[in-house]
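Everything below concerns the one structure shown next.
Every protein chain except one is present and positioned as in the full complex.
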Amino acid sequence: MSNATIVEPFGDGFVNALCPELILFAGLLLLILLPNLGRGTFRIPGTQLRLPWLLGGKRFKLSSDPRLPAWIATFTLGGAFLDVLYIFSQGLERVSIVSESGKELLLINGFSRIFELIFFGALALAAFSSMNRLQVNGIGSKISERELYNNRRQADFYILMVTCALGMSVVALAQDLFVLFIGLELASFSTYVLVAFLKESKVGVESGMKYFIVGSVASGVGLYGLSMLYLWAGSLQFSVLSAAFAESGTTALPLIGIGFVLVGFGFKVSAAPFHFAAPDAYAGATSPVAGVLATASKAMGMIGLIRMLLIIAAPESSDGSAVWLVCLGVMAAITMTWGNLAALGSDNPKRMLAYSSVAHAGYMLAALTAVGAWNWDAAVAGDASAAAVAVMTALIFHLVVLVAFKLGAFLVLSILESEGGASSLSSLGGLAKREPLLAVAMFIFMISLAGVPPMAGFLSKLLVIMGIVRIAVGDMGAEIADGGIYVLGDMHWVWWLALLMLINSAISVFYYLRVVVVMFFDEPEEGREGPLPRGWQVRVAILACVLTTVLVGVAGDSLIRLCEMAAQSLNYNW
Amino acid sequence: MIDPAWVSGLSALMFVIGLGGAFTRKNAIIVLMCIELMLNAANMQFAAAAVHHGDTTGWVYTLFAIAIAASEVAIGLAIFLAVYGQHETISLDDVNVLKN
Amino acid sequence: MSGTEVTTTVHSDWMQYAPLIILLPMMGFAVILFLGRVFNGHPFWKKNLKEGGIIALLVMGASFILSLLLISEFLKGYSGLDEIFEQIAWVNTGIWNGGSTTEPVSFGFGIYVDHITVMLLFVAAFLCLLINVFSIGYMNTDPINDNRNHRFYAEFVLFCAGMLGMVLADSFLWLFIFWEIMGLCSYLLIGFYYERPSAASAAKKAFLTTRIGDVFLMIGLVMLWDLFGSLDYAVVFDTQNIEIVAENSAGTLQWALGLMFIGAVGKSAQFPLHVWLPDAMEGPTPVSALIHAATMVNAGLYLVARMFPFFGAESLHGDLDDLAFIIAAVGGITAVMAAGIAFVQMDLKKVLAYSTMSQLAYIFTGLGCALYLANTLDWHNDSDAHYIVVVAFGAALFHLFNHAMAKGMLFMASGSVIHEVHHAHHHLHHGDEHDDDDFDAQSMENMGGLASKMPITATAMLVGSASIIGLPFIGGFWSKEGIIANAWRVALDDPRFLFPAMCVLLGAAMTGFYMSRMWLKTFAGKPNTEVAAHVKPTNGWIKTPLFILIFVTLSSILLAGMGFTHWAADTEYSFLSEKNILNGILYEMEHAFANSDAFFFILTYVVIFLGAVVGPGIAMALYGGKLADGEEAKPWMRPVIRLNTWVNKRFHFDNTAFRESSLATALENRLYIDEYYDKAMVNIVAGFSNKVAEADTEVIDGTIKAIESGSQSLSSIVRSLTTGSARDYILMVAVGTLAISLLIWGVA
Partner (left out) sequence: MQDWISMPLVGFPLVASIVLLAFVSNANESMRNRLSNPIRMATLIFSLVLLAITTGMFFQYFGNASWEGISFNNYEFTHRYTWIESLGIHWTVGLDALSFPMVWLTTFLLPVTIIATWNEKNGAVYFPIILGMGGALIGVFVALDLFMFYVFWELTLIPMFFLILMWGGADRKYASQKFFIYTFTASVIMLLGLITLYFFQDPVNPLEYAGSMTGRTFDIPTITQHALMENSNGNWYLGTNIQKVLFAMLMLGFLVKLPAVPFHTWLPDAHVQAPTGGSMLLAGVMLKMGAYGMFRLPISLFPHALEYFQLALMIIGMVSLVWGAIVCLGQTNLKKMVAYSSVSHMGVILIGIATMQPMGWAAALFMMFAHGIISPMLFAVCGAFKHHYHSMEIGAMRGMAKHSPWLATSMMFAWMASLGLPLLAGFVAELMMLIALWYFLAAEGWSVFWMVGPALVLAITAAYYLWSMQRTIFEGGDETQPPTSLNGQPVPDIASPEKLAMLILALFTIVFGVMPWIALDMMHDWTIQIFEGLILPILGDFNGGA
C-alpha cells in the first residue's frame, strides 16, 4: 500500500486512474441523451420563438434507430474494456484513492484491473449480442422485427447494463467494505431489473421478483453483518478490519458478522444454500443477461469473498480462520455437489447452466478454502505465500475464462431463444444439422465447462486443483528429499476437496455431454428444421468466446501470468 | 444517553423479526417491508456503533443505507406491479411457474 | 542355459536346403490359394492343373525327393544328435533368475535329424505324396467339389508342411508350432464341406478336443522350459542337463512330460480325448487318409517317442515309470474300447476310424512299455537290457510305420469304394430329384460283393486289413507281435502292466473280427443294393497309390530284416549294419515263430490264434459268403472268398441276441461318452458362461447403471427442493445464516 500513488478524489491523476469508469459514465450519459434526441423545440416563454433543443419530439432517424443504444453501450463497454487492456499494455500503476479524512476508498491495481476486464468484457459481449436478439415482447409473440426495434425500452436495457458495469467496477476497486457494498447494490439493482426485463412474460417477471426478493434478503443480512463488523472494529476499511481480526478475531461478534456478510456475497456467487433463486432467475431472464449473472455477477461476488478471506486469513489468527475454513470447505463441498446433482436431471438448458454455475461456484469456494489454508502447518509451509498466490491466480484465471465459455453457451442459447424458446433440451435438437459451426461452438463450450482438454476450462480447473494440491502438499516434497516421512493423511484436508471437485467434474460431463448428444444426434423439433435466425453480432460474439476458449486452453501462459500479477497485487498482510 | 448496547439489542431484535417475517409471510409487499426492517436494523446498528466509536463514518453509512433501501423499494414495487400484471397475484407461494 | 550355441555340421551342399522340405509346401499353399482365387473356373486351371492338384503334386514331389536325399544322407552314416541347419533366433527375451543381471533367453528355429525324424519324415513325405495323387483322382472327379478344390489342395499342402515341419523341428517349441498348424489344417479340411452342419460341428469338435490336449501340452512345454531353460532338443536331451534336472526336480519333469502326453492323447485320439476322430470322417476321404491314418495322428506318437531320452536317461532311472504306465494304460483302454465300438459300425470309414484309434493305442502301449523298460532297466551298461529296450522301442515305431502305410491304403481304398458307390448311385438315379438325401454311400449296408468289381481296391483293402489284423508274414504282424510280447514282458516285471497287456491281447482278437467284418461286408457276398451291383472300377489316379502301398505293406518283412526295428531306437545299431538282409529276415522269423523263451513262444501262437483265427473266423461265420452269380474275383482273392463261403455255411450262427443287447446299444452310442461330453458342454460350460455373462451385465455393469440411476434420482430429490416459492428460498437463506452462526458459535 505504501508504494501506491495516493490520489484524492478528483485530484491529480484521478481521471487517469479511473479512466474506464469515466468512459462508462460518459457512455451512460450518451445513452440517456442520444436516443431521446429529436426535433423537440423549446418555446421561449412568452414568445412564439421556438428554439430547437433537440430533446423529445419526433426523433431523428438515427436517434430512433433501435440499434443505437446497443451500439452506444457496446462501444462504451468495449471502449472501457479496451482501455483496461491499453492500461495493461502500458504497465500498471498502483493508485489509491483516499478521502480527505484519510480513509482509503478505492485502490486501482492489477487485481481490480483484471476484474474490470472481466466485467466489461462480459457486459460488452452481452450488449453486443443482445443487439438484435433482445425481445421486449412475450416470447413467441407475432411481432415484426421493425416493431421490435422501434422500441424505446432498448435504451433502458443498455442503460442498466452500463450501470451494472459501473457498480461492478466499484466493487473491484473498493477498499472499504461499505463502498464495496454500495457498488454491489448498484450492480444488483441493475441486474434485478435486467432479469425482470421481459415484463410481458410470466416467467420474466417471476424470475425478476424471486431474484430481487431473495437477493434483497441476502443483502439485508449482509448489511446487518457490515453493521456488526462496524460495531466491532469501528471502521470498515479492509486494512483496519484485517488488523483488528488478527488481534482479536476469535470473538463471536466479528465471526458472526463476517458470517452474515458471507451470506450476502454467497448469494451473489450462488453458493448453496443461497443459490435457490439463481436457477429461476437464469431461466426467466434473457440468455445474455443470464450469462452476465453467471459470469460478471459471480466474479463480483467472488471479489467480496476474497476480500473477506484476506481479512480473516491473516497469519496470526489461525483459530478464527480455521473455523472459517471449515465453514467455507463445507459450503464448497455442498455447493459443487448440489449444483452438479441438480444439473444432472435438468431438462432446461438454461437451468442446467445455472446449476452448473452453482457447481463452478463450489469449485471456486474450494480454491478460496485453500487460500485460507495457506499457512496451515509451519513445518511444511515452505513457499506458502507463493502457493497462496498460485491459488488466487487460479481463481482469477477461472473467473476470466469462465466469461468465454459460460457466456458463450448462453449466447448460443440466446439465438435459439429468439427463435422460439430454449427452455428444453430438445430445442437444441439437430443443431449440428441446422448450423454446424454453432453446434461446434456449443460443443466447445460444453467440454470446456466440463474441463476437458485442451479447452480453457480444463486449464482453469487444472490450475485450481494444482493450487489446492499445492497448498495441501506444501513443502513435503523437499522434506521427503531430506529424509522426512509423510503419508497421505499428512496432507491438508483441502486435498480431499480437490478429489471431490474432480469427481464432480466427472459427474458434470454427463449433463454437458447430453447437450452435445442432443445437438449432434437428435432431430430438430417440429417446425424448427429451417435455418436459425440471422444476426451477425451474436455470432461474432460467440466466435470471440470460442477463440478465447480454445486459444487460452492451448496457450494460456500469458493469461496465467496476468492473473498471477493480479493475484500478487492483492493487499496481503503477510 | 442510552447505552449503544441497548440499541444494538433492539436492532438485533428488529433484524430477527425482519428475517423471520420474510419467510413466513406470503404477500410480497409485506416481505418487502420485512426486508426494510432488516435494513433498518442495520441502520440502527450503524448509528449505535457510530456513537459507540465516536466515528462519524457510521452516520454516513446510515445515510447511504437509507438511500439503498429507498431504491430497493422503488425497484421492488415496480417489479411487483409487473408481476401482478402477469400473474394477477403477488403471493410468493403462487408465483411459481419456474421451479425444479 | 541357452540352447542356441549348436555347432553347425553341414554334410553336403544341398543339405542346407533342407528347410525347403517345409517351405515348399508352405509356399505352395499361398500359390495355390492365390491362383485358385484368380483362375477359379478357368478351363486350363480345371482340366490341366486339376484346380491346383498338379501344383500340389509338384510341391509334394519335390519335398519327397528332398526328404529322400536327407534320409539317404543320414543313412550314409551321419548319425548322432546334431543339427544340420543354423538356428534362426526367433524370439529373444530375458528372464531374471535372482542374480544381479538378467539372463538372455532365446527361442530359435532349426532342423534336427535323428532316427525317429528320418522314419517319420519318410512316412509323412511318402504318404502325403501318395495321398496327393489319390486326391486328384478322388476330389477332381466329384462334381460337388467343383471350383473349390483349390481350397482343398492349398489346405492339403499346408497340412503337409505342418507335418514335415513338426518332424524336422529341432525343438519342442517348433514341434508345437507345426503341431498347431496341422490342427488348423485338420479343422479346415474336416470342415471342407462347410455347408453340412455335421461337418461344421465335426471340425469344431476336432479342433476343440485337440486344443484341450494342446493346452496341457503347452503348459508341459512351459514347465519343461523352466527346468531346462530351453526347449531345444540339443539342450533338453543333453545328458548333463538331464542330470542337473534329475537331481532336484525329477517329479516336476514327470509332471511336465505327463502334461505333454495329454497333448499327444488329444492329437492321437486316445481315450478320453478320442471323440473327435470318428466325427472327423465328415471330411473328404483323402483328408481322412491324411489326417486320421497317415500323419496327424502320428504326431502324438512322435511326441511321446521324442520323450525317449528322458526315460532312457541314467540319471532318471526309475523316476518316470508311473508315466510310462499311464501311457501304456491309456493305450490299453483305447485299444479295447475303440475295437469294441468298431464292432457295430456300419459306416465304412467309421470302422476305419475306430480301427485307427485302436491301432494307435497299440503303439501307445508299445511306447509305454518301451519307455518303462528304458526307465527301469540298466540298459546303458547291460547289453542284454539294451537290446530289449531297443527292440521294444523299435516295435512300437515299426508298428507306427506299418499302420500308417496300411491305414493310408485302407482309407484310400475305402475312398475308392465310396467314390464309386456314389458314382454308381448318381449314375443310376441320374436326373432324379430326390438325389443324395437318403442314400449313404459310406454305409456298408449299401455295398457287398464288390471284390469282383473293384479288384485293385479289394486287394488293397484285403492286404491292409491283413496287416492291421496282424496276419502272419504280412505288414503289421511283425510289429504287433512285438508290441504284445513287450507288454507281457513288462507285465511280468510290473504287475500293473498286466492291464495293458491283457488289453492288447484281447484287442488282437477284436481287430481280427472287425477288420474281417468290414472287408467281408464290403467285398464278399452278394451286392446288398442295386447300386452296389453297378459299381465300376476306379480311375488310375486312385489305383496308383493303392498299388504302390500294397507292395510297401507286403514288403514290411524286408524292412524288418534290414534292422528297422532295432535301428530306429538307437545310435548303436545302424541300418543294415549287423546282418545282411537275408540273415535279418531269418532272424526275425526265428525270433517270431521259434522263440527260445517258452513264454514268448507260446504267446506268439496265442496271438496268431486270436488275431488270425478267432477274430476273422467269427466274422466269416457271420458275414459275407459267395459272390453273386457270374462274378469272379481275381485269383488271389478266390481262396479268401471260398474260405469265407465255407465258414459262413458251416459255422453261421445267429447274433441277434448280441445285437439287441444293451452292450451293443452302448457301443453303437460310442459308450455314451460323446453324450456325456455334450451334456457337460451344454449344462456346465454353456450354463456357467451364460450366468457369468449375466453377472457381467447385471452386477458389474449394473453397479455402474445403479450409480447412474441413483444419481439421477438424487438429482430429482435435490431439484425438488427448489420448490418455486420465493418464501422457501428465503427460508433457505435464513437457515444458511443460522447454520453459519451456529457453527461459529459452537466453535468460538
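Brief remarks on what is shown
Chains: A, B and C, in written order; residue numbering restarts at 1 for each.
Quick note on the criterion: a residue touches a chain if its C-beta (ideal position, glycine included) is under 8 Å from a C-beta of that chain, and two chains touch if they have at least 3 such contacts.
Because the structure is a prediction, the values reported are computed rather than measured.
Shown chains touched by the hidden chain across the complete assembly: A, C. Remark: the omitted chain is touched by one listed residue; of A:Met476, A:Val494 or A:Ala566 this is A:Met476. Between the chain not shown and the residues A:Leu62, A:Leu502 or A:Leu551, the one that touches is A:Leu502.
Contact with the omitted chain, checked across C:Pro43, C:Gly99 or C:Gly746, is made by C:Gly99. Residues of subunit A that touch the chain left out of the display are 382-383, 386, 390, 393, 436-437, 440, 447, 450-454, 458, 462-463, 465-466, 469-470, 473, 475-478, 480-481, 484-488, 495, 498-499, 502-503, 505-506, 509-510, 513-514, 516-517, 520-521, 555-557, 560-561, 564.
Summarising the interface, subunit C meets the missing chain with residues 89-102, 105, 173, 176-178, 180-181, 184, 187-188, 191, 194-197, 199-201, 203-204, 207-208, 211-212, 214-216, 218-219, 222-223, 225-226, 685-686, 688-694, 696-697, 700-701, 703-704.
Methods note: only the chains that are shown with their structure count from here on.
Of all chains, the one whose CA centroid is most distant from that of subunit B is C. When the interfaces A-B and A-C are ranked by how many C-beta pairs touch across them, A-B comes first. Between subunit B and subunit C, the centres computed from C-alpha atoms are 98 Å apart. Subunit A and subunit B have Cα centroids lying 25 Å from one another. Each of residues 19, 22, 28, 31, 92, 95-100 in subunit B touches at least two other chains.
Among the residues of subunit C, those touching two or more other chains are numbered 719, 722, 724, 726, 728, 730, 733-734, 737.
On the subunit B side of its complex with subunit A, the touching residues are 8, 11, 15, 18-19, 22, 28, 31-32, 35, 38-39, 41-43, 45-46, 48-49, 52-53, 55, 57-58, 61, 64-65, 68, 71-72, 75-76, 78-80, 82-83, 85-87, 90, 92, 95-100. Chain contact summary for the complex, subunit A toward subunit C: residues 209-210, 213-214, 217-218, 221, 250-252, 255-256, 259-260, 262-263, 266-267, 272-274, 276-277, 279-280, 320, 323, 326-327, 338, 341-346, 507, 510. Residues 708, 711-712, 714-716, 718-719, 721-722, 724, 726, 728-730, 732-737, 740-741, 743-745, 747-748 of subunit C are the ones that touch subunit A when the two sit in their complex.
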